[in-house]
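For this depiction, one protein chain was excluded, whereas all remaining protein chains were kept in their positions.
For chain A:
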Amino acid sequence: MPDKILKINDLAVEYRNKGKYLRVLQDINLELDSGEILALVGESGSGKSTLGKTILRLLPDSARIAEGSIFFKGKDICNLSEKDFNDQIRGQEMAMVIQNPQNALNPVFKVGTQILDVLYFKSKKQKSRKELKKEAVEILKKVGISDPEYRFGEYPHQFSGGMKQRVMLAMAFISNPSLLIADEPTTALDLTVEAQILNLLSNLVDEYKTSILYISHDLGVVAGLSDRIAVMYAGRIVEVAQTRELFDHPNHPYTEALLKCLPDYQKTEELQTIPGQVPDLDNYPPGCNFHPRCSYSFGRCRQEDPRLEEIASEHFSACFLNDR
């Protein structure tokens, strides 16, 4: 599989809680092509951020990978030592942009200094920071920061939220990563600024041919950005399809219900709701996790776990209705 950047097989992740292990991710199977933007959508608590962190091995000590494997460029990254992972992959081949740019930059260092640090380590400490300054200013300019030479010497609190997220993107792209994990990078931003950042992100992806795992709960944003979408519910991926295919022909009852209850400015009909609530982590129902809220559920849904199966070309869904 030379063209697959990322391949996740039967991944399961558990958190330790009061001496017990709780499954937060189960049966995760996912592939990412190079240069592809895959959106991971789901409601809060569905495990989308946990999956992003698992790939970058940023999980806390209380979590463990219980089953499965993650292959990055054909290499099993679950078995790499922490040192090797840090030296070879994290920050080099894989980068991350997080939700809240306020917390991502160090408040007591100048923005320019923080960019220089990344460049300095990228040059394997060969070049001095002075030599790199020109490069850093160039990068700021590229991500659309006006007056970059002046801005270079400012502190994070002097930057607006949108500008901080631009800086984060700049830092993530310095090492020219093959995979960028973006965890809701625009949630804290205003509508027009959000559009600017997503426009910038799309252009950077074009230029660097980076694959992106874009974690979001906003289906509208995802529709304009991603090539494919994976929908998560209660720790499982329930459906994966091309973006337009998913919106036009949702297969899984959860996806279908989610689309019907989404307020959309083009929609005039009554909004629908999904009865019940997302189950608690320590209390997942037997069988399909969605069956208590699903209007189509039948006997088999209460006993067996459905697995992702290809129901049409490149359209995967985990639902027993497709077997009937």
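We adopt the following convention: a residue touches a chain if its C-beta (ideal position, glycine included) is under 8 Å from a C-beta of that chain, and two chains touch if they have at least 3 such contacts; residues count from 1.
The rule is short, and it goes like this: contacts and distances are computed from a predicted model.
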item: Complex member absent from the view - protein name from UniProt, among "Acyl-CoA dehydrogenase", "Oligopeptide transport system ATP-binding protein", "ATP-NAD kinase family protein" or "Phosphoserine phosphatase"; value: "Oligopeptide transport system ATP-binding protein"
item: Contact with the hidden chain (one of A:Ser81, A:Gln126 or A:Thr192); value: A:Thr192
item: Residue, one of A:Ser62, A:Asn86 or A:Gln272, that touches the chain absent here; value: A:Gln272
item: Residue touching the undisplayed chain, where the options are A:Leu225, A:Cys288, A:Cys301 or A:Ala318; value: A:Leu225
item: Residues from chain A at the interface with the omitted partner, ascending; value: 43-44, 144, 160, 162-163, 190-196, 198-199, 201-203, 206, 217, 219-221, 223-225, 244, 247, 257-259, 261-267, 270-274, 277-278
